[in-house]
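Dumping the structure here so I can ask a few things about it.
With one protein chain held back, the other chains of the complex are shown just where they sit.
Every chain is named by a letter (A, B and C) in the order it is written, and numbering of its residues begins at 1.
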């Protein structure tokens, strides 16, 4: 009995990275898996093209190759940022799903975001450095600028998987959470327990702002000097999605001036030049795009892929991964990662 | 019309520290407030003694003085650690409440505890320090020992106000929380959504352990080398209550050996000698007893005092502050603070 | 300036039913609205066809008419059960969304479901009827078969909007909730705080079972005598979706035998013949398809339609309403209602 064919081209991921051993065994048990170098996908045997039910990865696909893939049902983009290297119109017209597994990063990124917010609110790093040197201040003397997250005003810009994960982690803090996301209807934000708000309101009324919006064709650098000036004195901005949504020079200037504090997991260039001024910037907490890249997150990708394959095998739509949408696939601009 | 008399002896706090302006106005509006130096309380005018309905503070009280305080209803200990400087037996026999306001610290201490746990789990400090120096590791390479709090095993030792605040803040993390507290019946822990457990179970099965037990006559140093050895390799211990519940040298040794990571807000001596070895200990995150001492926390003390005075004025029992108990008042050994 | 055109054919609903006055005003403010009798849609002016951006309703559409509707972006099916009266393949190929507003019923239906479950568990009706007649039993004597929902085992069959609403309403009851839904990957159930389970497990291990599965081509009558026999003695089955998912005669027999109790909002025929045996069946609680049909629910439909029109007007995908899916549109078999 023939098993359905899966074309595997998960670069820059690897099957080893994204499947646990158990999941890997299940994959091979249920499917024939053909490893393909992404660049070679147009040249594989036409019978394999016709047989392929799934692609794991985001290889460039020509219109002609796609036309030969008559049994294709779903492309599992496990890098998770959509790039414009396949004929999406044909895919959508034929009802071939293109799905991404980026949701696995929501929880780890949100946890690091909370860590950063708490560190800035309580001056955790500098207090430890002072303690190492014997210059620590005890008790209230060391808390002059400390604030609580509990009962504070928190803003979230962008309410996809990551924004939702943040709101969930914050439940116990009983904060007032305001969200700006023009892609989501207000009543869905209300249903999620957060307050729909304009960008201006979020900027002006938050003690902590988490920036978790994807980069799109329209929103590059939309957070800039004017935005940061609107923020409360001493407020904290935590940048977790992509550096391109902020004017990074303006952000550094706002921190340097002492108006706000900031933390970021993402930077204009990655890796960043060794002489980049953010490295020495006081009031700025840095993390080298480490927020999501946990092994446990990667391994969940394989589980998600298997769950959705299982649904599609039963002629059901995928539910677990996130579908690319006709309306937005060409508007998204988050750069894919090159390392895991 | 005479207002009830309050004797004010809040040292080391002050009324200015613990009352907001609004609360302070309300206090003076509702009561006559007589400031008394704690050492002078035995020598104040006997008429004032007879009139006093409340004491704010924890002044030493002789049996004779107390006997003269015929209208006394409640002592509000705003330092919040009970010391053996008044005839508690008489107080209890007469039904005079002695209450503490330490609950105000639960939320800020719990937040710092979560900050510490996340910092250790994600190596936030060292990653930033490396970034400053240009030696940061990007993406997964910088995450080799990172772990999530979400869905992890968390242990809490001691389940008073602080333990409860931790469990509440952690709700969104959907962790499995096990609690050891021999003073609390198991079904109350279950009701609170945590798992009652033995100390051994907590030690052996937790990825993160929060130590928030009060010091008692029986538990000094009960967490020692044997305990730390039981912990999972790489697990994290966060000490937030008092240093006396651990054998601090053993804790440092367990961290130094690389077996566990630790963070602490409390130390065997405070302030700590400048040459104390914990200052340079890698894998140990330090905070100089700053966890609770936020101005917003102190101000809540005054609100609590007023709310309970209001109940007692109506011949109702106090509810907001925590009552000293006959059974435990002489067993508690947490040292009072000397600075705020 | 021309406003986009909306074709209005909401029968059996009406715009008055589904729009509040405020929403209605907004609709007319933002759009030109052309009322069309559903049967006349093929014969309206071709210019109007070309201009129409939205349809409110589920009129039969021929392939030819659809081809003329070159600007059509979304069909808002406000009855909310999809019937096979339009060329879905063309719609999907062109990326025209077909969306339903049935989610508005989830909360009112779930509330009635909880009411029914509690009534059966506590014998609320018969206890009141006995009280009217003076034959009530006082205290524990009247509680011989009473059970709590709290901490009990609850099964949910089908986990769409309604199943999710049930799980949410039940949060405070801290029950163990097991869910059978073969269209949803197990990890999504786990994320929602419920236990994924087989149908057999749900049947055998639940004290209360909520049946909220849609009728599909495959599942008609899938709950039958064999299923009910698997249920615990005295367990309760609450039927809220459509009668066709159960063998209704078998269900009545299982109740008549005393093995289980049941409640239902839906019936094999609606209205039901006046001599139908379920009318007199002891142990069976009846509601005449009233669970969702609240005015407040209908009014939310209009709000949802406006929110999604607003997104689509900005070239974004609809988010608020539920999309018909290629894979399932022809499998769904829930009969539309004929009255509101």
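FYI, contacts are C-beta pairs under 8 Å (C-beta built on N, C-alpha and C of every residue); 3 or more make two chains touch, one makes a residue touch a chain.
Just so you know, these numbers come straight off a predicted model, no measurement behind them.
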### Task
List the displayed chains that the omitted chain touches in the full complex.
B, C
### Message
Just to verify: which one of C:50, C:64 or C:171 makes contact with the chain not shown?
### Response
C:171
### Message
Using the touch definition from the top, which of C:37, C:50, C:137 or C:217 touches the missing chain?
### Response
C:137
### Identified contact with the non-displayed chain, of B:204, B:230 or B:310
B:310
### Task
Would you mind spotting which of B:184, B:199, B:253 or B:281 touches the chain that isn't drawn?
B:184
### Task
Spell out, residue by residue, where the missing chain touches chain C.
107-108, 111-112, 114-116, 118-119, 121-122, 124-125, 127-128, 131-134, 136-143, 146-150, 168-173, 270-271, 274, 279-280, 285-290, 293-296, 298, 337, 339-340
### Task
In the full complex, which bits of chain B touch the chain not displayed? Write them out.
92-95, 182-188, 303-304, 307-308, 310-311, 314-317, 319-320, 325-328
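Everything that follows uses one rule, which is that only the chains that are shown with their structure count from here on.
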### Query
Taking touching chains as linked, do they make an open path (line), a single closed cycle (ring), a hub with spokes (star), an all-linked set (complete), or other?
line
#### Entry: Inter-centroid spacing, chain B versus chain A (mean Cα positions, whole Å)
38
### Message
With centres defined as the mean C-alpha position, give me the chain A-chain C separation in Å.
### Response
34
#### Entry: Multi-partner residues of chain B (at least 2 other chains)
none
